[in-house]
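My questions will all concern the structure given below.
Every protein chain of the complex appears in place save one, which is left out.
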Amino acid sequence: MSATMTLGGAIGAGLRQAMTADPKVLLLGEDIGKLGGVYRVTDGLQRDFGPQRVMDTPLAESGILGTAVGLAYRGYRPVCEIQFDGFVYPAFDQIVSQVSRMHARTKGAVTMPITIRIPVGGGIGSAEHHSDSPEAYFAHTPGLRVMSVADPQSAYSLIQEAVACDDPVLFFEPKRRYHLKGEVATDGAPAAGGMSRARVLRHGTDVTVLTFGGLVQVALDAAEAASEEGLSLEVIDLVSLSPIDWPAVTESVRRTGRAVVVHEAAQTGGIGAELAAGITERCFFHLEHAVVRVTGWDIPYPPAKLERHHLPDLDRVLDGVDAALGRPSSYGEQAFA
Amino acid sequence: MSATMTLGGAIGAGLRQAMTADPKVLLLGEDIGKLGGVYRVTDGLQRDFGPQRVMDTPLAESGILGTAVGLAYRGYRPVCEIQFDGFVYPAFDQIVSQVSRMHARTKGAVTMPITIRIPVGGGIGSAEHHSDSPEAYFAHTPGLRVMSVADPQSAYSLIQEAVACDDPVLFFEPKRRYHLKGEVATDGAPAAGGMSRARVLRHGTDVTVLTFGGLVQVALDAAEAASEEGLSLEVIDLVSLSPIDWPAVTESVRRTGRAVVVHEAAQTGGIGAELAAGITERCFFHLEHAVVRVTGWDIPYPPAKLERHHLPDLDRVLDGVDAALGRPSSYGEQAFA
Amino acid sequence: MSSLLAHDTGTGSPPDRGDPRTVRLLTPDGVRQTSGEYAARVADLDDAALLGLYTDMVVIRRIDQEATALQRQGELALWPPLLGQEAAQIGSARALEHDDFVFSSYREHGVAWVRGATTAELCRVWRGIAVAGWDPYRIGMATPQVIIGAQTLHATGYAIGAKYDGAASAVVSYFGDGATSEGDTSEAMVFAVTYGAPVVFFCQNNQWAISEPVGLQAPTGIAARAAGFGLPSVTVDGNDVLAVLAVTREALERARAGEGPSFIEAVTYRMGPHTTADDPTRYRTADEVEAWKAKDPVARLAAYLRGTGALTDDVDAEVAATAQRAAAALRADCTALGEPDGESIFDDVYAEPHPVLEAQRTRFLAYREGFEEER
Partner (left out) sequence: MSSLLAHDTGTGSPPDRGDPRTVRLLTPDGVRQTSGEYAARVADLDDAALLGLYTDMVVIRRIDQEATALQRQGELALWPPLLGQEAAQIGSARALEHDDFVFSSYREHGVAWVRGATTAELCRVWRGIAVAGWDPYRIGMATPQVIIGAQTLHATGYAIGAKYDGAASAVVSYFGDGATSEGDTSEAMVFAVTYGAPVVFFCQNNQWAISEPVGLQAPTGIAARAAGFGLPSVTVDGNDVLAVLAVTREALERARAGEGPSFIEAVTYRMGPHTTADDPTRYRTADEVEAWKAKDPVARLAAYLRGTGALTDDVDAEVAATAQRAAAALRADCTALGEPDGESIFDDVYAEPHPVLEAQRTRFLAYREGFEEER
């Protein structure tokens, strides 16, 4: 069976599937019930599963996560929605000190199969605190898994895997892709590989472009544009940001000898830093050039009308590719303090 | 003038100096008044400056930081103490969404000269949540400055610079070094370089060892041990973790061609990732080997009796140095997933 | 704690939510209460003054309407309408002195207007060209806060600072019913009480936090919660501009007199959507909205002023013209707002030099230059 779905709709369908499969799965978050969430991802679920399994919560993110910890303690499998990326920080303590550590703390006696769904990133002309990319904070936190989806099929399959996973999972949903439509197979096993596996979306030989979530399409577009100039880019959707699928990354970069990492978050200490460090550790003698980072600048997310100056786009990806190839680019000496 | 002080005492003396110099400086935190803080860093300050300038606060870290934002708005220069590293997370939202963004948000109209003092790190046999190293979270956050001190003289000078800085500063104080004694010059200009400058503590030619805070002495000891084997290690105390003093780092690594980064925090996404990425970007053609990371493992901080297995020590630093030199070490192929 | 609650009903009409303690000085039909403690606090308001409040409300409603239209036309990215909350905002803001300070949420256009924000400044955030509309120190009001509840602590800290300075300034923090659930709001009350901060917590209980009814946040009421923290706490008819003015004056007076913080729950209603991106028909009934129309804050004052004869058709036409001029200015100023240069995103991130960011700026400029050359 298959159906055309938006990315948001696919997550909703995946959640419905997960709730049907396991009565212990329940959702909690702000406005997720009657309204179906501000992005309508949970549309219809409260109607069909009732207010106990789709809980509109008080407006308190620490409360949502702390309550989820207790529910998990009791044997439930809570799926928390944080309304926007920028609103996850009030829950940071519960995530970093409780959710992530409970299994280790109790030597495995207590599992925390909590999924934390977060609409993420910019490119949608939104208000302050509605376009953050906080994934690096969580990828640096032991005990958590972090992933991001980029297309409806992955969204449908991987949300189910995330919910079924006995570890806590940060599940980032790129807002700018919510309305993207695609064909989704709803039967059979989930997409090959599973939630911790990267996916090579385009094979290439000159440079490996690594990205995830909202910028996957940008990278693919850049690869298409580059091919017109005779350049062959390999594009990898990392999917999993913690753990990173190193075998897949390593295999590709050893082949191409050059890597460009693309993300929206600030450069310093972003996922790109870990990728650059880890790639260099694993592929040093295969590398023709330092790993190049094409990222958001080290600034608070700018106002909507200026976000295009902040966000990596096709041209900035190509600029990074130029840098990786040792061609003229903006990555000159003076670009590094 | 100079005096012998512990590192903790030097911070207290620096704070006293800052409070004397500027009546707008005030301190707030839990137990910092009558008790003088659990590490006695603020000992005597409430007695001498009164409870308005040394405020014992209710037990609420978000409250402390949010109140500091308001005080800064009003023209004060608040110095907040977070009692232990692991208790900063409840304040994460105020730090990341407010403190760090207010100056940019208001186009410079409102400054946030807030210093956030945090006793940091392990090695002291302490309880859960009392040995965290959260610096990478803040170094990834635009708008913040992050620093760590390692000796009494730096502590004395740099706490004053941090307080005088018009930007918010995370000021990490390594707990395991609080009782370290040293001679502190209390007159004259602050130590050359200032708070954003790294310090070369030991000159060497074979490998550059980069570290900060509680592990500076470990690195120096390792360098001493290595020198007995005829190896010449350069040891750099980064001091500033955001911004990193790239000119100093680059100069050294270009010379040695090899770098080892040492920190206590989890490896994935730690400061070491940014250093490895940034060094490789700047020194790729000078590097003889990938930058090696000697860090805490990707685990929640272990119980006290096991912390020695987690923390980089002299031998693990030397193991990393071996890896950087291409000698046999634990950093074989199989050590990278 | 119950002694801390203000109990003056100020009216004989049936109270909202069956609560006999709601302060009201104007009935929905426009009958003014002239006796009692709270009435005395606004006894100085003659018809001219009331006409001033009325004008404010009509103007801000018109501005709100125009901004909503500007959003529909693509000139604004988003707008959170205040429709229905004019009395709560104008009444409270008009109680403020110049040296007072406001920390608000995102819907307080009426407060900003009274504090002196220009029409251009009202638009900047929502047009997406800035994350702040104005210089806070110029108008004595912080820029809109998006993180729910965060500003309650800022207000408290500012108030503590004002107290330390020996200033006569008081601080008002505006927030919604939903915000009362956030830990920050509770912590703010704790800090305010502990330090006796001259801060007024002004909760506009507009019945909804996006799609969530207030009963989900505070099934047993909001004002009582504040009283539990030790704050003098009062519930006021938030659609009664006079009553709102009276209770805010009282709270500010208390603050300036060194008697510490207090809490006001203004019971009102968000007549429109949460923002222009919201569809309230998904979560509330037309009947409910209709029922609240009967309590319209502007109509209520109009009815009273019609009764006294102060508001004639001519006067009302003048007020409407004033409002229309404001709306026209809003439109003109909004559409004239230029877009800042891209490079400005690097400005003001730090107050002091930051070499890493400056290097990024260099790269940005090199990139842009290279890019333009290519064209």
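Which chain is which? They are A, B and C, in the order written, and residues in each are numbered from 1.
In this section, contacts are C-beta pairs under 8 Å (C-beta built on N, C-alpha and C of every residue); 3 or more make two chains touch, one makes a residue touch a chain.
What you are looking at is a predicted structure, and each value in this text was computed from that prediction instead of being measured.
Listed by label, the shown chains that the missing chain touches in the whole complex are A, B, C. Note on the undisplayed chain: of the listed residues A:G9, A:G33, A:G63 or A:G269, the one touching it is A:G63. Within the complete assembly, C:G183 is the residue of C:P81, C:G183 or C:G238 that touches the hidden chain. Only one residue in the set A:V110, A:A225 or A:L314 touches the chain that does not appear here, and it is A:V110. Although one chain is not shown, part of subunit C still touches it, namely residues 1-2, 181-184, 186-187, 190, 193-194, 216-221, 224-230. Within the entire complex, the positions of subunit B that touch the omitted partner chain are 30-31, 33-36, 38, 56-60, 62-63, 86-87, 90, 125-130, 267-268, 297-300, 302-306, 308-310, 315-316, 319, 328-332, 334-337. Mapped onto subunit A, contacts with the missing chain fall at residues 26, 52, 55, 57-58, 60, 62-63, 65-76, 78, 90, 93-94, 97-98, 101, 103-111, 113, 142-143, 145, 165-167, 196, 242-244, 246.
The rule we apply is simple: only the chains that are shown with their structure count from here on.
Relative to subunit B, the chain whose mean Cα position lies farthest away is C. Here the spacing of subunit A and subunit C, counted between their Cα centres, is 36 Å. Mean C-alpha positions place subunit B and subunit C at a centre distance of 41 Å. In subunit B, 62, 93, 97, 101, 104-105, 142-143, 242-243, 246 are the positions where the chain touches two or more neighbouring chains simultaneously. For subunit C, the set of residues touching two or more other chains reads 130-131, 147, 183-184, 349, 355-357.
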